[in-house]
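Sending over a structure as structure tokens; questions will come in a sec.
One chain of protein is taken out of this complex; the other chains stay put.
Up next is chain A:
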């Protein structure tokens, strides 16, 4: 049987959506499809494949998504040779953002490597661009048309229904991926009756999230720990244009060990009223006990494989009902459950190529939530199975930890930017997680479900000199580094630290001002007396913009001296351009201080990276 393998590498879910769409359209053409994430596929099997389609995203710094790293390394091996993929037909579709310098680098490199390894391209690579008015789909659809045409020409046996399939418009031919099983109350009580509050909560969250079809294989469903709020303090002045908070959390259940530079992932709570409104709108019973299982699983297994939870609990902990926007497929399926003529027509329009741009305006640009969409199409009644599959999964949000456990033994601190913005249609929107956190009060007794893992910033050893660049909330992990080093310096000698911070206004958003200042005076770890330094760029305190790069140039000799002593560089912050600008500034400094060309300086910086002495953690 001729099998089409579709491999995707997704970071935020876009590549997965695109791959799923590709998969659906292939199946409608009579193709046998295997859809896998790149981290589920063994690269050594690649030469045996007949046809492979890659759908890969490029992340902000031009990097591969996490799920692709191992696969990519395998492919880069020199000893594979130029005939390794002889006979393998491939096609690559990339998702990227042309406002980044390294636009779609992952797809571009992948395609070239596949060619060099002896593969045969079915069609030219397709590049999706977030900056296009209707996003990546503008490129995907035409690219897919050529894909089917070419595939049909070179391997007609693949598409048994032919390359152009006319869909019977009145019938939904796809089936939901999940099935819902309802359980009677007696069978369920036993799981929770003897469990304490926290244990019960842990089980419920774990069960709900593990049953959800959107769960990725690497996720841990049960929270590592629960936290309670001890402090929630503003770090910015009111009306300064920014709202950044300092949080101090304490472990409630088992305390975990973490290191500076680690990442805390939080599951945000959803507004109870919104969850109730969703359940009511969809005519569901919030108190019924359910389990969710893959549709192909038989009755016996479905009944016993997961712990039943209340429908309301499932929605609350795993389905994002009032924040993330649904995808185009949600609208396609909705159409078949529209009972009103004008709604059905509108949904048909949205699903067509002509209506794609308008759908993008209405949905993605406006950040329309599922609840808002259902309210806009009040006559639509979607079965719960489809809702579970198509409502965006509730995602955890990751933050760099801003404390050192050696200094605050039972605590974890975070520095959070509370996000809000106005949509093109002038509606006010808030970030789900940051707003939820901002509303937390130590007295309300709310538990915060949390997971810990390593980020891209390895904990520095005390004898490693450091150059830190962290404007805005980028300073968060460095607060941990510095308070830890300050503690270490009391018993042993520690290496110097230079820290470049940046913000808008000295009296508006100078985060942790007193903390940095206290360590940069009195022979503290940031003091010049100790070989270190603390320098701040206030971008808006004068007519011309002053950023961290400018401050770095001012102190380039100090920077070079520390680099020559073997310092490691850490760059952190929220920005598309900042990391690249900072790297460029380092290159400039190395070039000037050593009187070598820019290219050689750039190579030297790249060598630093490869030696594990140049780390970047950038978030958007």
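Here, a residue touches a chain if its C-beta (ideal position, glycine included) is under 8 Å from a C-beta of that chain, and two chains touch if they have at least 3 such contacts; residues count from 1.
Here is the rule we use: contacts and distances are computed from a predicted model.
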item: Omitted chain (choose from "Mediator of RNA polymerase II transcription subunit 18", "Large ribosomal subunit protein mL60", "Anamorsin homolog" or "Electron transfer flavoprotein subunit beta") - UniProt protein name; value: "Anamorsin homolog"
item: From A:8, A:84, A:362 or A:500, residue that would touch the chain that is not displayed; value: A:362
item: Selected residue (touches chain absent from view) among A:36, A:173, A:529 or A:596; value: A:596
item: Option from A:181, A:288, A:348 or A:576 whose C-beta touches the chain left out; value: A:576
item: Residue touching the undisplayed chain, where the options are A:2, A:73, A:220 or A:295; value: A:73
item: Contacts of chain A with the absent chain, listed as residue ranges; value: 72-73, 76-79, 98-99, 101, 103, 105, 108-109, 112-113, 116, 131, 133, 342, 346, 358, 361-362, 365-366, 368, 373, 375-377, 420-430, 458-459, 539, 564-566, 574-577, 594, 596-597, 599-600, 603-604, 606-608, 610-613, 620
